[in-house]
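The complex appears here minus one protein chain, its other protein chains still in place.
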Amino acid sequence: MQAESLGFIFINAAIVNNFVLAYFLGICPVLGVSGKLNTALPMGLATMLVMLISSLCAFAINIILSNFDIEFLRLIAFIAVIASAVQLVEMSMKKFSPNLFRALGIFLPLITTNCAILGLALFQTAKEYDFLQSLFYSLGAGTGFTLAIVLMAGLREKLDLVDVPSVSRGAAMSLMLAGILSLSFMGFTGLGVTY
Amino acid sequence: MTSRNKDAQITMDDFLVGIWRENPVFVMLLGMCPVLAVTNSVVNSLAMGLATTFVLLGSSTLVSLLRNFIPKEVRIATYIIIIATFVTVVDYVIQAISLDLYNALGAFIQLIVVNCIILGRAESYASKNSMLKTFINSLGMGLGFCIALLCLGAVRELLGAGSLLGHPIFGPGFEPWVIMILPPGGFFVLGCWLLLFSWFKQSREHKNQHKTTAEVANHAG
Partner (left out) sequence: MNSSTSSTRLISTLGLVAAFSGFLIVFVFQSTKPRIDENKRIAIENAVFKVVPAGAITQRSYVLTDERLQTHGQGEDIYAAYDKNNQLIGIALSGAAQGYAGIINLLYGYNPRCECITGFKVIKMTETPGLGDKIIKDPAFLSNFQALEAKLNNDKNALNNEIVTVYHGKKTHPWQIDAISGATISSRAVGKAINTSARQVLPQLFSQLPSITQLDGKYDKQE
């Protein structure tokens, strides 16, 4: 199996196969939170932090599970770790930045149901990455998620001020927007492939 | 006494509400991730819809059964354990039925566990209603979800591969719109469906508005 370089893994996860725009993971918060730019960025960073923690724990869990041959408990173990990581980030944010905590409100615990985090853990298991590769993969995925959510927020802020048919206001427009973004990101295919 | 009777009554509305008025995908915009990811063909959409419905039915019924025994403090954790269990079960069952289908759906079967619909239903409905009422409601929700997935899957497969359920519909001269089975296609098709729904809702509201103004005019006159 070909070894992918760490830089390639990072770029791949962040841009070429962006978790939101190519794999459809993490759409719910992107559509729900990205109304304003100043909530989108902290949301993206909080998610990235949870991704990092969960990814490293998932790596450790996989080693333990395969040692004891109880792989069927993988899903429950992953989701338990993610829920705990979110709780951890929530508590530290409450302590260090209460304004942000209040601004994000209900969306912070909802990071638990963010498909991107569980998806990250499952993908890295399927690709059988080692520790460093998992680290860069989760950093790349988090960066990609933050990139997508910030881009969407910026675009939606502008669109709020524009004259569009009332039928399309809201979710329909956001999805069309996401489609165009996804299309443009497709242009990055083949980035980093060296022959 | 009367309120208890009202709660225990199971109406057709409990079933239908999940299909139209509170359709999880088109109205409540929940569970988006699988909707966009696996709807590139009809057979994948159907399989995903059925798997999600199974998990929804199983977990919400169990939560409803145990609703008086689960302490408030640990309810989310318990719901998640129950949901994750059913998802693991469906994961192994699909592998046993067809490996090809399993590979086509990929990791999205296991991602059913973070599908907002299921946790949302457990928290807002199953924990407060009787087992039978919950079962009927979840059945409706699951059906609504399947219908939404099929709407997307049918359009995407028809335009993106020129076939339905693997059978070619247009002749060999048809040049498929490949974009439809790629990620941007998913976004566009769902956006179009939502546009359609929103237009339909708006025109109904206009009709109702006209009706009420006419009635008021009649009463006044």
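Labels A and B are assigned to the chains in the order they are written; within every chain, residues are numbered from 1.
Note that contacts are C-beta pairs under 8 Å (C-beta built on N, C-alpha and C of every residue); 3 or more make two chains touch, one makes a residue touch a chain.
None of the values given here were measured: they were computed from a predicted structure.
Note on the undisplayed chain: of the listed residues B:56, B:82 or B:158, the one touching it is B:82.
Within chain B, the residues in touch with the undisplayed chain are 66, 69-74, 77-78, 81-82, 84-85, 88-89, 92-93, 95-96, 98-100, 103, 176, 178, 181-182.
Within the entire complex, the positions of chain A that touch the omitted partner chain are 1-2, 4, 17, 72-73, 76, 189-190, 193, 195.
As a convention for this text, only the chains that are shown with their structure count from here on.
Per-chain Cα centroids separate chain A from chain B by 23 Å. Partner chain B is touched in their complex by these residues of chain A: 21-28, 31, 72, 75-76, 79-80, 83, 110, 112-115, 118-119, 122-123, 126, 166-168, 170-176, 178-180, 182-183, 186.
Note for the complex: chain B touches chain A at residues 29-33, 36-37, 76-77, 80-81, 84-85, 87-88, 91-92, 107, 110-111, 113-116, 119, 179, 182-188, 190-192, 194-195, 198-199, 202.
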